[in-house]
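One chain of protein is taken out of this complex; the other chains stay put.
Letters are used for the chains, namely A and B, taken in the order the chains are written, and counting of residues starts over at 1 for each.
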Amino acid sequence: MLEVKNIGYAYNSSGKILDGIDLSLKNGEILAIVGRNGCGKTTLTKILMGLLLPTSGEIQLDGEDVTKFKASEMAKKIGYVFQNPDRQLFANTVLEEVMYGPLQLGFVWKEAKTQALQSLLAVGLAGMDDHSPQMLSRGQKQRLSIASALASKPQILIMDEPTSGQDCRERTSLLRLMQRLNQEGMSVILVTHDMDIVAEHADKVLALLYHKVCFSGTPKELFSDEELTLSLGLELPEAVKISTQMNLPICLTPMEIYRCLEEANCRYV
Amino acid sequence: MEKKNKRFQDVPGEDLRWITITVLLLSIGVILRMVSPNIGGISLNWNIVMYTVSIMLCRPSVKQGIGIGFVSGVVATMSSKAALPYANLVSDPLAAAVCAFLASRYFLAIKVRKVSLEPALLVFLTTFISGGSFVLLTKLVLNLPMAVFLYAMLPAVFFVALFGSAAGQLLYKPAHKIFNKGEGLFEREKYCLKNIHMDISSGAFCIVTGVNGSGKTSLLLTIAGARIQYLKDVQQSSIVVNGMDVLQQTRKDLQSRAAMVMADYEAQLVTETVADEIDFSLENAGLMPEIILQRRQAVLEMVGLSGFEEKSIASLSGGQKQRLAIAVMLAMQPEILILDEPVAAIDPEGARDIYRLLGQINKKYNTTILVAEHDLKYAVPYATKLLLMDKDELRYSGTMSQCMQYMYDEKIYAEAIPLQWKIRMKLGENIC
Partner (left out) sequence: MFKLAAFTKILLAVLISIGSMLTLNLIILLCFLSLEIIVVLFCPKWKKAGMAMFVLGLFSLVLFVIQVFCGTTFVLAAASALRMAIMAISIVLMIFFTRTQEITAALVQQFHLPYSYAFMVTAVLRFVPDLLAESRSVREAQSCRGYSGTGSPVQRLTGYMTIIKPMLFRAIERSEHMAVSLEMRGFSGTQPRTFMSATSLFVIDYLILLSCIFLLVFVMVNF
């Protein structure tokens, strides 16, 4: 559904930030974009969102050429959830905050309100319409940010480090939310440092190194090859490290480890 | 009513918020002024809107108001494209003084249908006084004709004032709510730490964990001797660090023995260059320049920022800023170094570097390290002790394995237990 061909981005003739990036995202897929700091992950997502204009290449969404679209035009199709929700929250109430996007995109007030309420329900903030966004907890603010992106009914959601700064409990619950949205049909592009998230949730991985794509495939393909993973400047997920240490077949998630151990007939306490 | 602990008993001292909120709002004003249009030297004055909002939030004295105006004037002079640069040094202090006077007495707090018009009126008046005196000075000094003054300049000031008052009215109410967020909590007296029994020996590397809101930050701020608006006391507790009973010390004593890198470490960096920042605390303490120079060189080497002395802070990366914050606290040679979620928004490589640095500091100077942390996996190689906070109480204090076992058994924040331990606990010692 989203086809990106040969995207390049450079400040000037010598400083290339991105070089010949290809990616494709099918409906209902979760694609993880990974790489060390400075490899261009955020630049790539900004280009997809229309915040930056690529110096070369093209982007096609459902057959339509959206390469030259600006962010305000892309907002109907792609929702962007930023790492730091404080950068967006401005309204007096939660409902007003979530309604902002649809209203800006031209929906009438009644429709915007319905969509906003639906989004709030989807992220687990139903009933908090008249709360002040500034008084919410960190986790609730992140959910509010997701709801704001969802309210415009996009087809794709880009999430930039969604669990950064959250405690482990909130992290699990945000990932569960992402999973649920995906099951209901939302395609997700996930930018993250956390390989555990990639191993557990991503359908496909795109690894960037020195401004180029150095790997494109499934998490299993990537993490089964320790040498490849490390050469890309990435870490192995905890589950992979531990399953290797315990001489088990490579497990991407804790659940897989427990299953393997069960099958190997280990004693439980 | 239970008598307050000594730690919370002393007089709060000067509230520095009038300084910090003015600094930040004026910075925003400078930026807005940069991007707003400018006609023949007179631009829409966001500086004035911002410092008026600042004055309304803190209600400072007239003397402080003059200071605020002076700072605004200096900043405007340095960054302005206006016709008469020095005039701001007169117009802004004058306007700000009047504003502070009116604000402190709530003179213009007129309500129309439950909506206070004070922001609009105050911004209008302040802008008019500042702008009016500015154009008057310009007219006098540059010999502009009276006609220009009366029919072009004054009306321009009038419209700028009108525009500004609209902005002020829209911005003040929500700003006021956030500024007084702490007070709301305090009034209901919901917030209180209690049942904290801990004893941390000198040279320990101690981690405090728990969900967001469990009280970790408040505990760390208490030990650091910070002035906490929303926390009035800690009840039924005994907090001993380095053999010192924290609750029986004055805030000043605690501040001299502990140094804290807060979660928002960027807000702690307040000067222009790296060297200036490290010197800042040492200059405040009245140390001699030779000693300051020595300590500065030593700490920069420790954190790996040698040679960065003249670099401006704004040009540093996030990780470098954080190491600078650690260097800044280290330069005070504290017995206890406290950090609040140091690796929350950092990549894994950076996180490992930070903990490695903390480990080195712990070993080299025998500094007691106290860190609030969610993600325990980075701390595991270094930590000697783990504390678990839950709902403003300390639930467990012990070695890493002991505490994690407790978390697992009692199902309190068990999500934070690193996978290796979880598997070990689930299957017992035999397999792993």
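Quick note on the criterion: a contact is a pair of C-beta atoms (placed from the backbone, for glycine too) under 8 Å apart; a residue touches a chain by one contact, two chains touch by 3 or more.
Since the structure is predicted, the reported quantities are computational estimates derived from the model, not experimental observations.
Set against the missing chain, the residues A:Leu61, A:Ala75 or A:Val94 yield one that touches it, A:Ala75. Contact with the chain that does not appear here is found for just one residue of A:Thr43, A:Gln115 or A:Ser148, A:Ser148.
Taking the complete complex into account, residues 13-17, 19-28, 30-32, 34-35, 40-41, 53, 57, 67, 70-71, 74-75, 77-78, 81, 83-86, 141-145, 147-148, 163, 166-167, 170-171, 174-175, 178-179, 182, 221, 224-229, 255, 259-260, 262, 264, 266-273, 275-276, 279-281, 283-289, 292-293, 312-315, 332 of chain B touch the chain not shown. Think of the hidden chain as still there; on chain A it touches residues 46, 49, 51, 70-72, 74-76, 79-80, 82, 84, 86-90, 100-101, 104-105, 134, 148-149, 152.
Everything below uses one rule, namely that only the chains that are shown with their structure count from here on.
If you check the complex, the residues on chain A that touch chain B are 36-37, 83, 92, 132, 134-135, 137-139, 161, 164-172, 193-194, 235, 238-239, 242, 246, 254, 257-258, 261, 266-269.
On the side of chain B, the complex with chain A involves touching residues 174, 177-178, 181, 210-213, 341, 344-345, 347-350, 374-375, 377, 413, 415-416, 418-420, 422-423, 425-428, 430-432.
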